[in-house]
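Just one protein chain is left out here, and the rest sit where they should.
Moving on to chain A:
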Amino acid sequence: MAMAASSRLLWASRAAAYLRISTFPRAFSTGMCLSPSPPCRRGSYSTRFALLNSVPSFGFQDHLGDVVYVELPEVGISVSQGKNFGAVESVKATSDINSPVSGEVIEVNEKLSEEPGLVNASPYDKGWIIKVKLSDSGELSSLMDEEKYSKFCEEEDNH
């Protein structure tokens, strides 16, 4: 099944964590990587999602600070759109991470056990959290696109 939305940037929905998803055309043609990512390229195989700041905080600027622990799910479990699948702990608080999509976890970033700070230091590369095989690629269309997301963040910051 082709990733129809792959030609535009997709951003996580309001209720879920702000996650950027990478799509892979070949081996993972039905899968998506929930991963922080560098600046997005447009094209059939480069739609990306990223973990932005420390995830569930509302308001782009008000982040949790240094991440000291990431609670990862097990490979093989299912995630559901909008539902909690793990947690990110900073010195200040532990926050649930919610998935913007439904599917099966096919890989988790074990490096985060040793280096949870990767989520802060390398959010667009090494600090990815899980890879998910989508069960419903139609969910992509319910997620905000970049323009809406930027606007959303602006509104949050102006509280």
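Assume a residue touches a chain if its C-beta (ideal position, glycine included) is under 8 Å from a C-beta of that chain, and two chains touch if they have at least 3 such contacts; residues count from 1.
Following the convention adopted for this analysis, contacts and distances are computed from a predicted model.
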item: Chain left out of the displayed complex - its UniProt protein name, from "Cell division cycle protein 27 homolog", "Ribosome biogenesis regulatory protein", "lipoyl(octanoyl) transferase" or "General transcription and DNA repair factor IIH subunit TFB4"; value: "lipoyl(octanoyl) transferase"
item: Chain not shown, touching residues in chain A; value: 15, 54, 56-59, 61-66, 68-69, 71, 84, 87, 89-96, 98, 159
